Every structure is written in C-alpha cells, then in structure tokens.
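Structure in structure tokens, see below.
Of the protein chains in this complex, one is absent; all others appear in place.
Our next item is chain A:
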Amino acid sequence: MSRASLGGAAARTWATPAVAITVALSLAGVAALLEPGGWYRTPATILGATALVVVIARLATRRAFVPTAIGGLVGAWLVLLAYVPAPDGGRSWWPSPGALRSARDMAVDAVGYVYDTVAPAPVTVPLEALLATAALALFLAADALAVGAGLAATSGILLLAPWIPPLALGADVPVGALVGCLALWLATVALTRRSTGTRWRSRAADAPATGGVVLGAASLAVLLAVAIAPLAPGVPGWGDLPRATLPSAWGGGQRLDLEIDLRDSLTARSDEPFLVYTSASGRVPVLRAFSRADFDGNGWRVETPTETEQPSGPLWPLPYAGWVGDQTRSFTVRVGDVRNAFVPIPDAPRSVSAAAGWTYAPSSDELRVGEGDLVAFAQYSVKYATGFHTEEALRAAEAAIAAGGDAEVEARYVAVPDALDQDGVRALAEEVTAGAADRYEMARQLQDYLSGDTFAYRTDVDYDGDDMVSAFLEDRAGYCIHFATTMVMMARTLDIPARFAVGFLGGTDTGGSEFVVTGGDAHAWPEIYFPGHGWVRFEPTPPIQTGAPPEYAAPEAGPEAVPDVRDTIRPTAAPSTATTSPSATATAVTDPVAEDEQPWAFAIAVGALVLTALALAVAAARLAARRRVLDPERAWQSALRAVDGGATARAQTPAEARETPTLAQDEWTDDEREAWRRLAAAVEDHRYAPGGSTATPEELGMWVAAIRRAGRRTPRRGSR
C-alpha cells in the first residue's frame, strides 16, 4: 500500500480546522482597525460550526468541492440566523424576501458605516455581520484551495489578505496571532502534502470543477478585499501615505483624517484644496469640524453624535439670544472632492444654509451631512457672529461657575485617563495658574505657558508609552495636537471642563476675497467651557505656526493676525501656490468622476485584485503543471505536443512513437533520446501493464523537461 493513502486522508481531515483557525486568528488582525469588544464571538462561532460541517462533509464524500458548497450554504444560513432580523423583528429562520431585503440593507449600512467612520471604529451589528460573512467566505475559499484543490501553499496568499490593510497601515497588529497564522498555514501545507513517491492516480474526476472553484475563490477574495479596504482610510498612520502625490485627475477626491496617534510624527498632508470660501469681510479665524471628549492617553476616541437636530436658526450649544446688529459676517463655501461627513463652520454662533439631511449635534457642536452621505462638492453659505467671545463675557461666567454651572456639561469633559500622570500634571497646572483670579485667567495662563518659549514646535516626534501628555511635558516639543491635548488635560486636572476641537485655519487669500483651505490647514485646538457662554477656543500652539491667539485670549495682540507660517500639517509650512489656485479648485469641484470611491480603498482593491490574480495564476499554473507532469499519460501528451505539435497520429502506440523516426530526433542528445524512450515506456506501462508505471512524478517531469528542451531546439518535421 502506498504511503500517501495511509497518512493522507486522516491528515487532510485536520487541514480544514487548521484553515478555520487561521482565518479566526486573522480576525484578530482586522480587530486592530476596530474598537475592542466581544464582537468576534458570533463570527468565530459561525466559522467553527461551518468548519465542522465542511469536515463532516469531507469525511462523507470524496468530491473535492462539494463540502465547500455545503459549508457555504450552512454558513450563509447561520449568518442569516444570527444577524438578519425578520420583517416582524424576530429571527430569520429562512431566507424570505423580507429577510433578504433586510440583509441587503444591512450590507449597505455596513459599507456606508465603514466609509463614514475612522478607525478604531466601534463594531455595529451590520459591521459585525459583514466581518462574519467575510471571514466565512475567506475560510471557504482558502479551504477549497488548500484541501479541495490540494494547493495549500497557494492558499497562503488568500489567508494573507486580511492582514494586508492593518500591516500596510502600520496598525498595532497582534504579533502572536500573525505568527500563529503563519504556523498554521505551514501546518496546512504539511497536512495536505501528497507523497510524491507514489503512483499518480488520474485526477480526471476532479479536474472539470477545479477551474471554476479557483475562479470562485478568487472572486470571493476580491470581494473580501473590497469589503475590508474601506476600513483602511481611518487607520492611524494613514496620513503617512503619500496622499498628496495622487493626481487629482484620478478623480479619487481626498479624505482628511484628523485622527493621528499623538506619538507619531506629523508628516506631509495634502495641498489639494479642501474647500474654497468667498468672504468679502476677510479671513475667517477658524473653521471648526468636530470635537472630541474622551482621551486614552495617546489618542482621542472617535464618537458619533447621538442627539442631533435640524440645523435651523443660529447654531450654538447654548441658547443664543440672536444676532446683534452689524456684528455678523457672511461667506459662502464650495467644498472640493472631499470624503468627509462633517461640514466646516466658524466657532461662534452661526447659521448655515444647510442642505437636506444635514444634522447638527449641539453637545459636540458639529454639523454633519446626512447619514451615508459625503460633504463632497457641497455649497453653502454661512452667517456668523463676530465679537461674541469677549474677555468681559468670559469673565462674567465666573458667577455661573461659582453657582455650579459646570454641572451643565457631562462629567467626561473633566475626566482624565488612568494612564495620565495626574498628580504631576495637576501640580504643573496649579503652578502655572497660581494667582489666577478666574477661569478666564487660568485658561490664558495655560495657553501662554504652552505657547511661550518653553515649548518648541516640532513635527518629528517619537513618543513611546501610554502617557503622551507627560512625555510632551518632559520633551517640550510637538505640534498642534500635542499642545491642544496637553492644555485640555491640564485644564481638566484643575476641574475645568475642556475638550479637543479639530478644524481648519482660515486658509490662504488668493485675492478677490477668495480663500483656499487645503488639507494642510488642518488644525487642532483646546476648547474651555464657560457656563452660560459656551465652549471657547484657546490657542496654545506657538503663534509662529498658527498666528496670534484669538483676540479675546490675547487682548494685547490686537486682531488675530495672519500667521507667517501655518501649523501645518506640512513641516516646511510653505503653501503651494500651484495647488491652491482657484482654477485648480474649480477643476476639482467640477470633476464628477467616481464620487463614491475612496482613492486608497480603490488602490487597495486594485492591489488585492492583482494579488488575487497572482494567486489565481499560480494556482492555475501549478494545477496545470501537476496534471502535465505527474500522470504518465499527461506527461506523454505534453511531450508529444512539445515535439511535433501533437501531429503524431492518435493511432500510434507509444512503442511506435518510441521507435519510429517521425520525430526529428537526429539532433537530440543521448539524454534526450533516453528521456523519450523512458517516457514512452512509462506511458506504455501506465496504460497496459498490470502494475502500472513505476516512474515517479519527478522522473516524468524531468523527462518531459528534457523533451521540451529538445523540441524547442529542433525544428519540427511535418506530420507523418
């Protein structure tokens, strides 16, 4: 009995669980892009159940791909059962039209959510269902390739797919899981290895299905890659990628990601116009995008506003009496091809000509476009109050503070993370604010301390550890996010409600009252709460980068000056005139190409496609090569084709072909003639001898290779 048939079947039974565990570990890789939680339990359970079904099916049938089909059906049903609600709200026990509609809506939801959020994203039910489906598809494809088609090594390319986005983006992937994946993949290769010393049995029965299954597996992999890729733009470190070099002619648009790991250096950002506004009354100090409340020591947690309202009338978190005479200004905005959902607005009470579906969240003071929509190409006009924030108004809030006015805001605005060296930071904050009479003065002193000579503005920082703030206070170098975060934390240790706001500086004047705001104008600042007044911006980042602080925060400085150099996002801080010209903006704004695509999602999808095509090509080539080489019959046909293009008569026996000079063998070497003779003898034995051929696949491969060499070298004689 052959060695292969002893170990083979039993060992291959274990290959399917190995593939399933590999895929389950890959979920840990994807988890690097998501918020921690117990979301993986249901997908892992579905994966395990499906793997069990596939194993049982493999034991029951010798067909290569029937178990995959059965596993696919069972897995799809489990996903339906676990995630898709029936129209009446209960569970979907069978794929009714209503359930399928729900499933479609969930898929749309999940994809929209992936586009809309930045990592680490909280896992919603649709996203979890999407992940479960993707994991299932990946498992079935990899298992079909590794166990069904016997191409375990090639299946590694598929199993690598979920690791590509986190690895490419430098997310903190669990190294143990990655190593485990690689080890299990090697185990799969070992478990499915065929003994090459045994006589090859024809795989003719499997062959017709193989091509289709490989194609199907590849398609699944592409779908998977496309499903996962959109997660990528929100990943920390995304800004490291050379987005600015992507030509806008690609029509990809840009997405500004303001979530930066504070330990990382600030690197070049886009010079593409983000928006253009026309303001007859000059520059707008800042355009606010959104704010964050929860800090973990190194980064601000992404949150989605829950309570929203229609954006009508003056937008301000606190009741606003109304416009005061001529203390308002107006401007109109044209947004470029931008993939964000927030609408930039000034940081004072304002009213916006909102489009349908836009929502305003008072708690975080954010204006967003409708669910699943993008701000790209939006046009709106804004009226905002000037002179709303004044020293007098802020000092007047002291009475409300004394009356416990801070209770109006949530406790999280004074929370500090456990990772923070609270005592140290508080001691410093108290030292800095010693002698301050009221909250306004405290905020001023914190701002002046940070923006003074003590701290250096540097974009190349490399902080380790969990406590960025202490590291920053130690090293005294950083960029706007470090300054802003540190001021928020220092204020919070003094029990002053504070939060972190993100938006843009006023942009570059291009003449004609038109201002261009690029991705490079992105900026972050702290906001301090004054009861009865609202959240007020301070500017702790050195003025050399951001220009002077607001007038109310630096009365002696006069009106807010235009910064010489921007806080940028580009260390060189030299605005590029080429990309900020109005004409470029106009082009970008009127370019309707590919509105719904993420440039990098697209690039990753293309990459995955190329990778899959590669896997497909390798798999096809290996399958073909195995068929050609391992079976004496196929080896013989291949040799005949190589020598005379298949012109040798089908009525010729191998012995006749071996002996007859129909083939131009005069110029063959002795080795080549010997290979020809031995291959003919092998196929003769294979076909007619009681014991079959004893030639090993390696020998057959060698002989075919020799004959091919000879066939290429010598001209073909005409047929017979």
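One rule holds in what follows: a contact is a pair of C-beta atoms (placed from the backbone, for glycine too) under 8 Å apart; a residue touches a chain by one contact, two chains touch by 3 or more; residues count from 1.
We adopt the following convention: contacts and distances are computed from a predicted model.
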Matching the hidden chain's UniProt record against "Glutamate synthase [NADPH] small chain", "Transport permease protein", "ATP phosphoribosyltransferase" or "AAA family ATPase" returns "AAA family ATPase"
Looking at the whole complex, which of A:Asp495, A:Glu656 or A:Glu674 touches the chain that is not displayed? A:Glu656
Touching the left-out chain: which of A:Ser96, A:Ser363, A:Thr386 or A:Gln637? A:Gln637
Which of A:Arg622, A:Arg687 or A:Arg708 sits in contact with the chain that's absent? A:Arg687
Touching residues of chain A against the unshown chain: what are they? 202, 204, 631, 633, 637, 641, 645-653, 655-656, 684, 686-690, 719
